[in-house]
Structure formats: structure tokens, C-alpha cells
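A single protein chain has been omitted from the complex, and every remaining protein chain is retained in its original position.
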Amino acid sequence: MPIPKPNYTPPFNITRASHAVLHVKDLAKSRAFYVDLIGFIVSDEDTDALYLRGVAEACHHSLVLKRGSEPRAECVGMRCFSEDDLDKAKFYFDKAQLPALWVERPHQGRTLRVNDALGAPLEFCATMERKPRLVVSFKDHHGAVPQRIDHFQLLVPDVQHELEFYTDLGFRLSEYIAADGADTPHFVFLQRKGNPHDIVFAPGAGPRLHHAAFSIPESYLFFYVCDLAAQMGFAENVEFGPGRHGPGHALFVYMRDPDGHRIELFNTHYQCMDIDDEPVRWDTSYVGKRNWQLPARAMWFSEASRFAGVEPREPGKKGAPMTLEKYVAAE
Amino acid sequence: MPIPKPNYTPPFNITRASHAVLHVKDLAKSRAFYVDLIGFIVSDEDTDALYLRGVAEACHHSLVLKRGSEPRAECVGMRCFSEDDLDKAKFYFDKAQLPALWVERPHQGRTLRVNDALGAPLEFCATMERKPRLVVSFKDHHGAVPQRIDHFQLLVPDVQHELEFYTDLGFRLSEYIAADGADTPHFVFLQRKGNPHDIVFAPGAGPRLHHAAFSIPESYLFFYVCDLAAQMGFAENVEFGPGRHGPGHALFVYMRDPDGHRIELFNTHYQCMDIDDEPVRWDTSYVGKRNWQLPARAMWFSEASRFAGVEPREPGKKGAPMTLEKYVAAE
Amino acid sequence: MPIPKPNYTPPFNITRASHAVLHVKDLAKSRAFYVDLIGFIVSDEDTDALYLRGVAEACHHSLVLKRGSEPRAECVGMRCFSEDDLDKAKFYFDKAQLPALWVERPHQGRTLRVNDALGAPLEFCATMERKPRLVVSFKDHHGAVPQRIDHFQLLVPDVQHELEFYTDLGFRLSEYIAADGADTPHFVFLQRKGNPHDIVFAPGAGPRLHHAAFSIPESYLFFYVCDLAAQMGFAENVEFGPGRHGPGHALFVYMRDPDGHRIELFNTHYQCMDIDDEPVRWDTSYVGKRNWQLPARAMWFSEASRFAGVEPREPGKKGAPMTLEKYVAAE
Partner (left out) sequence: MPIPKPNYTPPFNITRASHAVLHVKDLAKSRAFYVDLIGFIVSDEDTDALYLRGVAEACHHSLVLKRGSEPRAECVGMRCFSEDDLDKAKFYFDKAQLPALWVERPHQGRTLRVNDALGAPLEFCATMERKPRLVVSFKDHHGAVPQRIDHFQLLVPDVQHELEFYTDLGFRLSEYIAADGADTPHFVFLQRKGNPHDIVFAPGAGPRLHHAAFSIPESYLFFYVCDLAAQMGFAENVEFGPGRHGPGHALFVYMRDPDGHRIELFNTHYQCMDIDDEPVRWDTSYVGKRNWQLPARAMWFSEASRFAGVEPREPGKKGAPMTLEKYVAAE
């Protein structure tokens, strides 16, 4: 399958990844992880929810934790530019026979809820309550000093389908992985905001949320947040890294929260907004080789957060990534 | 004068600050400064010009140094999204009675040249020759490891005029400084690419180019590049900083190149692309207070690069910034 | 005057700079500065005193702040290796007709108090109450994350006299500044612990305590502590730097506490303990040139903490260092 051509005149204007909504079983434990360890700023909290933002964010939240009976992802949130874009989105999804509903979300402006072509729940808003940007409020900096949300990664049973769906919405492909010699990408990085990713699709049983990613400002903080994790009893929550990505190029560390939801902390990406920024291709064989860090454990590839009410489907063809387990067994 | 409303349907789509073109008297000396000290990547060079890019840039150049008899800025370059936008730009400027000319520029696609409302020379292109992005080619990293161009600052005799002109072009005001109690901004930060600045206007005899700014990735590198500067005989070229900005919030250091052109190295800005991102106001009195670094020397406020063939005009009203000279005299 | 030969068989074994004792007018203000800003660990406190240590120290204190009516330094403290060395010290000073007294000091073992040849008050102990070393207790890291005390600098009216006195005690000269072409050092760096300085003597009215220096672990923290200082209202307390030293080579920042006592934060020195480590000579003219940072203000050269009960004497010959005031005036 060929790579679809970018759509420079999308039906409505999505500007960026906006927020993740997660269900957690114990808000106090989640607070210890996200606030006391990672360093998110608490915008609001009550007995049922915790609204968090990064220090460089002036929007009310980029991460919402809701008390729930099961660890689930509720949706991934995208920002549209204007109210007008929300109306255009409603019109677009209705026409595409994807039921789009106006929903009430605290601290957000008008919000449209829809499931994407493979069932992944999305919500769109154009405005959010404003909060002080604390990027130079150094007294409030803690842990990894998360700056802002950057992107989501989803496991999906049909990456090509998502690639086409999101390309239609105006997302541009920045990087992709394809089998050696093949044309069809099976791992795609898509963006709206002008850096490599707002949403990433990898093959796997899904749709499930693999991770939400937040940027951090200094190499030093990768070590500091891991050190603090170990001291706070979260050593086992450091799942993969620190290490260096191939696609996207950033330093990363993946952590699992107390419910098993995964977040990525990474330092910032390159800028990518020119019409002549062609998608970067990576061969599967190249990506499969170890970088200086050891490969990820099998669970990093297979485990992800189910979306509430969405039954994952298995992909037609299963991948066989190089896992840490295989790597050490091969020696 | 009130702040003009943003124009969300601009006449053509400018996406970002693209490149600066400077005239220098001795390319070898400039190369020592920009390549051996700062760490720019040489995309091309001949006896008359040096084309430089940052390690995170895949475009051919973001800084062009041309051999010239006098140290002058030739123009500031902006990227438009598409060829179509260039044609719309041509139409727009013609209609506005600002003569816009198609010019030939090596390694750039079709390029439109125009002087802005106050005479500052601009050029626009939509494409540029592509070069490898070296962001993870660590062997090529050197000096401050400049990532990419970020913005320009110009001194102009009439900031309000520029604010209105660039707002019409679709630039959004991200931050501004105004006299205490007054409405009219006299120092404005304008953006297209989704972080605080692509172009900044400060009051002064002009139009003159105050500086071009390039992002660097780690705090550590501010010290390393200054240390290297001192060892290489460029101690006096470190003009101001390292220090912390008020508006924009970044860490910075300003350096003067061998011809006196000024560049800023800074770490990255916050994201700023939502419709509800209101301009941040700073009072003159607040900005005038010293931060932890001492105030800038008088020359930082008054000296800037003249544009070739453009006679600077004095502003109607002169500012009286707190300079280092005043600060130490007041003690 | 020639440089005295090192004494490798000293009368008693001093191992390192141990602690500074300062009188402050308002312990709450001092606590805000030293604990909330700089990040010292509080080992003990009561209404009359605050005992502080760095995160890498397992001794009870390296900085003692006592409530007093005037900002004074009480003494500089040195560690001897053993109790036996304290007895030898007592014998040595008695013989040298420098009255040495056994004094009671909370949290310290047996302590000997003496004034040096020029009247600077010293105290020696061999043991101190032990406290947990918090170098990997990341939850307790804050501000500049001070690691440990490193050295003291004193202004004295007769540097040569101190050089001879401390050389007799076994201190080794690591670096020194001398007038171009002259033999006599007028600024000397002396060490016992195997890095360049435990005590430094500079010419000036004295003896007065110019500063106590504490090591910090990362470049990043120079910026963070300055940023935090500005946010906490301590911008004016950042007196000089961040910058790079000539002698000793370290990055530094000098801060003034609420009483005007000066501390230096710096990153670590090189190792210097071999018999063939010859003192490094610096010419006055070389040191007087600006490094990448601007020169220090005149007050950095002239102001220092008086020792309680010790009347400073003027040096016979006054220096004329390059100050920031002179530097900006010369432009």
C-alpha cells in the first residue's frame, strides 16, 4: 500500500495533541506518582478526579485522572483551532457516519466526542480554562519538570487504516517504519503541530493507548527522575530507558503508573513544518538493532491501556520485535 | 493605541522564521566564529559565501554569510507554506504598493523579495534544497550545538506600525512590553510557528537587525560555548549573559560575531498556538529591574546591524533602558 | 620573596576545611537564604543557631549560623585527623606564642581555638557528631544541591606572612598570582585535602572572611539556583557570576546572604596531591583580563565579613584590580 498524499486543506483544523484522560483505581497513589515523582502541576482536584498540567502549559490540563473501577484510558484529546473548526468536525464525522456527540467536560470549552475509524475514542475542544504558565516559577518545579504534553501512541490492529484516516484529517506523516524492501509502513508517526508527532500508531491488539508523552527540558532530569523514582519505591515502574530513540531522535524514559498506564518522558523533538519535509523511512531491520540501550522488554511491546468500553481486536499479522528477553537469550 | 486583533485568515501563509543573510568582511574569520566556535554545520561554501544550518535543520541554510565590503544585514528570510502562498504574497504586496520582486537565491526555491512597511528587507520562499538532518549525528556536534533558527529581533523607529503590519500578515502577538499604566506596547514579540517569537520589534533607530536567534539544547552548552569562546580569543564577543529573559522566559547568551553582527543562543521556548493564548503583558518598570544577571551594556540596546541600502530613522521618542553603565553608577 | 618550600612533615595533621561559623542578625532570613534557596540540609536548629551541612556530608555541620547583633564571621574551622593531632597542635601553637584554648562546641569533639599569625580566628577539631549522608536521598535535594564545604578565602594585609605560616602547618601552595615579572605571590591558594584549595589568601584590609565555598554537582544548577534566587527576591544577592575562574578553573557564582556574608558555589576542582604537583603561577596582567564573564564589581574585591573582635588592618600596598566599574567606564 502506498503512503497517502498529505491533505493540506483538511476538513477542520486540528492543532495539536491536547490531553489524555485515564481511569485510575486510587487517586492518592496516582498523585504520588504524577505529582510527587514526575512533577506535574495540579490545576484542580476533587475526590473523583485530578487535573494536571506541565509547567509550560497555560491550559487547564493535559492529563486528567479519573477515579474508576478499572485502569482504562477514556480518550485522547486533540485541540482544534477554533469553535468553527469544532462545528466543521461535527459535520465531517456525521457525514463519515462516525457518531460525534457534544459532551460536557469540566474546564474545557465546547467538546466533541467521537470514535475514530478503528474505535479509538477522541475528544476535540478549541478552548480550555486558562491557568498560569509556570515555566519560570522555579519554586513549582519538581521531579522531571514536565513541560507539556507532546503526543500519544496507540496500538491498533490496522495501522494503514489509521494512517489514511488521520491523513484525511490533515495529519502529516513525519517518520515511519516499513519492512525492508516493502512500501507499506507498519509504524507511523503523524503530526499537526510542527514537530514529529502528535499521534503515533504501532501494530498490535487495539485500539489501546500505548503511552502519552510529555517533554522534559534537560538530560540531567532523566537521571534525577529515575533516582527519585527508586527512592520513592517506584524503581519497578521505570520500564524502559533512559535511552535514545531511532525515529524521532529524542532521549526517552518510559514509566508505568500505579495502574499500569504508561507515560513517556522525552526531551524535545526537531521542528517539522515545511512542505518539503518528506517522511523519514526506517527499515524494520535497522530499528530492530539495539541502540546503546538494551532492547525493551516484551511487555513494552505488548502491554497497553484498554480504552473504556472498546474491545481490542488482534491484528491480522503479528510482529516479532526484538525484545530484551530474546536479546539476552541469544547471547 | 490598542493592540490590533489577530488576523486568523491571513492573505498568505507564513510558517516560520527561515534564514538570515549577513554581509561580512572576512569569511575565514566568520567561519572561525560560526563554525569552529558556535558549531554551525556548513552546507556549502565558496569564496563569496558560507551557507550554514543548525544540526536539527534539514533545510539547506538558516544563516547565509556573504563576503561584503561592509558589515550589513541583507535581509531576514521567512518561510511560506506553499508556492501558492508566494503568489498570494506577491499579489498582496503589489496591492499594498510595496514592490515585491522575484529574485534568484542559490539553494532556495522561488523567492520573493520585498521591503516591509518601514523598509526592512524581507525575503520569502516555500522550499529550499534539502540536507541531512544531523540532530543525532553526534560526531558533527560541536560548540553550542545550534539546533535551528528561531527568530529575529529588529530595532525600528515605529513599533506600533510594525505590529499592525505583521498582524495583518497573520503574525500573532505573544508577549509585549508597555509603559506602566499605558496601553500601547513599545516592544512586541510576534509569532507564526507556534512558539513565542518569529520576529520581535524593539524601539530604536532602524530598521536595523538587532539579532538572529538560534536554539541550543542544554544548559551545559551555555557554559561550554562561552568557555570555548574565551579559549579561542572571543571573550570580548560574549556581549550579554548567560542570563534569563523576562519575556519569552528562556536562558540566553548574546554574542557579537567578528563583524559586530549579534546572535542570540537560547534554550527553547514554550508552545504557544492556541486561540486562547492571550498576549502576555509586561510593565516597563518590571522589565527594567535586574534579574539575577546584571543589566545589558548600553551597546546591547543601541548597536545593531544596518540593512544594506536602508538608512535608519530615529524613533520619535527615545527610550531610557536600565543599562549596566547606569546600574553600576547608581550603586 | 621566594615561595617557601612545602613542609611534608607538618607539626600536626590538618586534613581539610571543615566549617564556617557566621553571626547573622535574623535566623529566619538566613534560613530562607541557605535552606530554601541554596538547599543546605538542616542538621539542628534552635532559637540561637542553625547547623547546616551539604548533601554529601556525613559530619554534623559545615556551616553554623549564630544569632548575633552584628554580621560577623566567628571563625573558620579546620579538621585535624586525630585527637593526637589536636594535642600536637596545642603544643605547636603554645610554643609559637599563639594562645590556643580548648573550647566547647556543640556537636563537635574536642575543639581547639587559636588566632593565626595575622589574627584570623581558627578552630580545629578531629571529630564531629555523625549525620546521614544524603547524597542519594534525592527527596532532600533542593536549590543548588550543595555537596560539601570546600574552602575559605580570607583578605589579609600580608599575604606572604600567611603563606609562610600555613606552609609551616603543612599546607601546600597549588596556585598563586604574582605581578608580571615578580617572584612574590600576592594571592595564594593553599591546600591539604588533595584538591587546589582549603584556604586562600588575597590582599586586602583584614583578616576578613571573603567567602566560604561549597561545591555543587551540575552546570544546570548554577542556572537553577540563580533563577530560584530571582523568584524568591534574592536577585540582588547574586553578586558575581556565573562565570569561569582562572586559578582553580571551576565554574562559580558568588552570592551574598541577607547579612552580606559571601558564599561561593562552584563545581568541583581537579585532584592535586602528588609530590610533583608544582604550584601554578598566574601573572597579574593575565588574571586582570576579562574572561567571558564581565569583571567583578568593586564590592567583590573590597567587601568581606569582619571577624568578631578582630580589627582589620590595611595592607601596606593597595591593589588595583580590574573592576566592572572600571571596565564599563573604559569603553
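Of note:
The chains carry the letters A, B and C, assigned in the order they are written, with residues numbered from 1 in each.
The definition used in the following text is that contacts are C-beta pairs under 8 Å (C-beta built on N, C-alpha and C of every residue); 3 or more make two chains touch, one makes a residue touch a chain.
It should be emphasised that the depicted structure is a prediction, and the values quoted were computed from it without experimental measurement.
Note on the chain not shown: across the whole complex it touches A, B, C.
Contact with the omitted chain, checked across C:61, C:186 or C:244, is made by C:244. When the omitted chain is restored, the residue from B:51, B:220, B:252 or B:300 that touches it is B:220.
Only one of C:184, C:271 or C:285 touches the absent chain when the whole complex is considered: C:271. Per the touch definition above, the residue from C:72, C:148 or C:256 contacting the chain not shown is C:148. The chain not shown here touches chain B at positions 136-139, 218, 220, 224, 227-228, 231-232.
In the full complex, the hidden chain is touched by chain C at residues 8, 15-16, 56-59, 79, 81-82, 126-128, 130, 133, 135-136, 147-148, 193-194, 217-219, 244, 249, 267-268, 270-271, 273-278. Listed here are the chain A residues that touch the chain not shown: 218-220, 222-223, 226-227, 229-230, 235-236, 238, 242, 244, 251, 289-294, 297, 299, 324-325, 328, 331.
The rule is short, and it goes like this: only the chains that are shown with their structure count from here on.
Although chain A and chain B carry the same sequence, what matters here is overlap: shared residue numbers make up over half of all numbers found at their interface. Using CA-based centroids throughout, the chain positioned farthest away from chain A is C. With centres computed from CA atoms alone, B is the chain lying nearest the middle of all the protein shown. With centres set at the average Cα position, the gap from chain B to chain C is 43 Å. Measuring from the averaged C-alpha position of chain A to that of chain B gives a distance of 33 Å.
Shared interface positions of chain C, defined as residues touching 2 or more other chains, are 218, 220, 227.
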